[in-house]
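Next up is a structure, given as structure tokens.
All protein chains but one are shown at their positions in the complex.
Labels run A and B following the written order; every chain starts at residue 1.
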Amino acid sequence: MKSRVIILSALLSLFIGGNAWGWGRDVHATITYIAERHLTPEAKANIEACIDGRSIVYYASWMDNFREESKQWRHSAYYYVETGKPAGTAYPELSTTIKKLGNYKALSEKELKERIYHLAHALGDFHCPGHTYSQNEDRSWKLNSHYDVVFVDGKVMSYHKIWDTNLMRYLHPSFGYMDFAHSLDCNISQEYIDRVTAGGLYEWLCDTYQCSKYIYDVMKKMPKGTPKEELSRMTLDQVQEFNTLADEQILKAGLRMAKVINEAFGK
Amino acid sequence: MKRFILTMLLCIVAGGNSWAWDNRGHATIARIAERHLTPRAKANIEKYLNGQSIVYYASWMDFNRKDAPFDVTNDWHVDYWRDDQRKDAEGNPLPPISVSQIKRIVAEMSDFRTLSDSLVNVNIKYLVHLVGDMHCPVHIDFPTYRPVKVKYKGKSVKYHKLWDGIIVADTRYGASPLSLAEELDRATEKEREELSSGTPDYWYAESVAFAGTAYSLLPESKEVDREYITKANDIINHIFPAAGYRLAKILNTIFDK
Partner (left out) sequence: MKKILLSIIAVLALTPAVKAWNGALHTAVAAIADANLTAEARKSIEAALDNHSIAYYAYWMEEVSDTEQYRHTENWHNVALTPKGKIIAAKKADKSDAGVVRRADALEGLSLAVAALQNRASLSKQEVADNIRFVVHIMGDLHCPSHYVFTDLLEERKIKYRYDKESKTRSYMKFWEGDVVHHTFGWKVNEFVHQLNRLSPEKVAELTKGSVCDWVTANAKVYRPIYSYIEPNQHLTAKTYRPWLNKSFEMATDQIGVAGYRLAALLNGLFDESAPKKSVK
């Protein structure tokens, strides 16, 4: 499995609410806020000094919002990368950003800011289980991975979108990013933090892939246009189970982002 | 428009069958309780929740009531179930369900370390939810209030939905559980002690009184006006913190050891 993992990250938002591809806006804000809670005081002060004194949470969805205007970050709707063979897409770009931020004082003001915005967003999407898979698999159905399922309330929905946007909101409609972060990152042990932040981008990618493999293996694949009666039906049990999985990805993304920022800006 | 969104959210939340405090209400009560847990109780509880907060599980029971093995909990949320059974076959009065369950769980948890992790975990979720529910004025005397409809903003709305979420959603602008808990958790230590003294039975009796008041404040026309909303908010300002302090007391008693 370590062989060839591909990340597909949909760095595009779609819509005003920024809610359809990649994690939605609430999840991105939650991830960056978890990261912020784990920054050292030096790293927090240093990174905020680079972004006009704002919180990194403010920029969690900048990549989605400014996609049209900022050409450098205007990737195609889907972009993917083979690890091992970094080839000009999501993984190498994120890897470059992390490397460049390691020597952030050498960057121009504009590039520094945009690299921070990129990190704050892309490391989140990187952990979205719908966006990682192995090259060996038939990825056509995943790429457009919008095969339908019947959601708990009887609505037919795309399985991919259920993952990207709906689980957290579904179970906790009144929560803001602070509520989510407080709930997930309430009393986790240092041992857990050390364990999940061990390694680097590549190890984290392999870790996310495990999650991704699971979610696509567990659901019967049904092409678009399948009559509703024949579609797989999601149960609330599944929603809860998947939600637990997504929670863990969100928590890991936040902790790992904190590690990257602490290493780059903590000096 | 607001109503439309609200209805949609309600549908999304519980497939159109929401009749508990909504997610905001339950999570706010859990958050108020969390603010008053002792450090030791808090640490013990969170160990069973995998490092997560009780706030996150405040609505868990609402999502786990239809399918086995949790379908047995379906009627725990209220005092008497829909068929209004208040007496057993011999004519002896039946105790209110939510309160009996709270008492049963508290007894079961008296020595929580002897129980399996999963049982403690699920019992925490039950307590966090049920203490909230037993303070909701439409969960008391449930068979009576369940069919009631009122007029709100020109439309016919179920009375219990008004209390479950609409009042708070329509008047606490931009409120999240954390912010609402901070706004409402204002009692002095002495007041907190007073509010959390007594037993679940005593609190239930108080809830019955509040439920009666809430209902009697409705005008004859069943038209919910601003005056009603203002008075309802006064009740909510009392029962949210009261429920939170009581939940904290129950959890501290169990887990601060």
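By definition in this document, a contact is a pair of C-beta atoms (placed from the backbone, for glycine too) under 8 Å apart; a residue touches a chain by one contact, two chains touch by 3 or more.
Computed from a prediction, not measured in an experiment: that's the story for all the values here.
K.L.:
Determine which one of A:130, A:176 or A:254 touches the chain that has been left out.
P.N.:
A:176
K.L.:
Which residue from A:25, A:115, A:131 or A:172 sits in contact with the chain not drawn here?
P.N.:
Checking each option in A:25, A:115, A:131 or A:172, the one touching the absent chain turns out to be A:25.
K.L.:
Using the touch definition up top, pick the residue from B:23, B:176 or B:252 that touches the left-out chain.
P.N.:
B:176
K.L.:
Touching the missing chain, which residues of subunit A?
P.N.:
Residues touching the hidden chain, for subunit A, are 13-17, 19-20, 25-26, 29, 53-55, 57-58, 61, 65-69, 146, 148, 156-158, 161, 165, 176-179, 224.
K.L.:
Which positions on subunit B touch the chain that was left off?
P.N.:
Touching the chain left out of view, subunit B contributes residues 1-2, 5, 8, 170, 173-176, 178-179, 182-183, 186, 226.
To be clear about the criterion, only the chains that are shown with their structure count from here on.
K.L.:
With centres defined as the mean C-alpha position, give me the subunit A-subunit B separation in Å.
P.N.:
Chain centroid spacing, subunit A to subunit B, equals 34 Å.
K.L.:
Report the residues of subunit A in contact with subunit B in the complex, numbered from low to high.
P.N.:
152-154, 169-176, 178-179, 182-189, 192, 235-237, 239-240, 247
K.L.:
Which bits of subunit B are touching subunit A when the two form their complex?
P.N.:
Checking each residue of subunit B against subunit A gives 9, 11-13, 15-16, 22-24, 27, 42-43, 46-47, 49, 51-53, 55-56, 59, 63-64, 66-67, 175-178.
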